[in-house]
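Here it is, the structure, as structure tokens.
One chain of protein is taken out of this complex; the other chains stay put.
The block that comes next holds chain A.
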Amino acid sequence: MTGSDPVRLYRTVRLIRRFEERAIELVDAGEIVGGIHPYLGQEGIAAGVCAALAADDLVTGTHRGHGHVLAKGADPARMLAELCGRVTGLNQGRGGSMHAADFGVGVLGANAIVGAAGAILTGAVWERRRRGADVVGATFFGDGAVNEGMLLEAFNLAALWRVPVLFVCENNGYATTMPVAGAVAGTIAGRAEAFGMPATAVDGQDPESVRAATAAAVARMRAGGGPELIEAHTYRFDAHHTFEHRVRLDYRPPEEVAEGRSRDPVVIQGARLAPAVRAEVDAAVEAVLDAAVDFALAGPHPDPATALDHLYASGLTARNGGG
């Protein structure tokens, strides 16, 4: 599982890439209401990290979370159905893009509150290990999240209690429109080191580098080494959110965008494959996504009468708002 498998890694980055592109088409077609936070350009991180995790290892992610959920093994068709708000979706249409979760593959949820997912994952990994499972976890967050006190509290708990959590910072240079230089005093690695956590910087555009760094960290964590941080340098190719396709926000110089896009994880990983193999993977991914789009759009919309279903796990029922 943790050895290098260039074809599989390429398949994952390609799947995430095409999933996002198809999702953007569905946003434009009005099928995905509310838009998405595209992961385009950052695929190498989710793919590389998850390639070094085992099936029962746990993951939590962010508002830009499609890549994390897919890389951990969620079904793209049910994921796309979720984005389209159908009952056939991973979350039965209750979560949408920012909350996609698949407990069956260890994804405890994309989380839309910046900085929130780290402590949740720490508690989950701690409990699984208390029950005797040899699991580790990876939690993804952006460069903006490192300024949230909540995440730093989670660093402390994980380090203090030696919970094997890999904190993966996807440093794409911006928190919405705020550049890192305008937001982060000190360094991101320095924040980890302050809690006694090893921090590794990695080229997030190279899926193999991410996988190798993760595999090394995971091996140390499984050997009892405690949590670690990986800072993956990356670039977001597209908008912060698809709303930006409609409004013009001026915060990234065109030369910078061009330069950023020139280092494409799909191209970098694809170059490691023979052209024929790559073409075969591309065709297979396309077939999966064609089927996913059909599945997603064919799924029924939830019945409004069920809007309060799942509110309480104990079966408690809430009063309706009307009448």
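In the analysis below, a residue touches a chain if its C-beta (ideal position, glycine included) is under 8 Å from a C-beta of that chain, and two chains touch if they have at least 3 such contacts; residues count from 1.
By definition in this document, contacts and distances are computed from a predicted model.
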Absent chain [UniProt protein name; select from "Flagellar hook-associated protein 2", "Transketolase C-terminal domain-containing protein", "TldD protein" or "Acetoin:2,6-dichlorophenolindophenol oxidoreductase beta subunit"]: "Transketolase C-terminal domain-containing protein"
Per the touch definition above, residue among A:37, A:64, A:94 or A:211 touching the missing chain: A:94
Absent-chain contact - pick from A:40, A:53, A:79 or A:121: A:121
Omitted-chain contact residue, chosen from A:54, A:160, A:183 or A:298: A:160
Chain A residues that touch the omitted chain in the full complex: 58, 89-95, 99, 101-103, 108-109, 111, 113, 116, 119-128, 130-131, 149-150, 153-154, 156-157, 160, 309-314, 316, 318
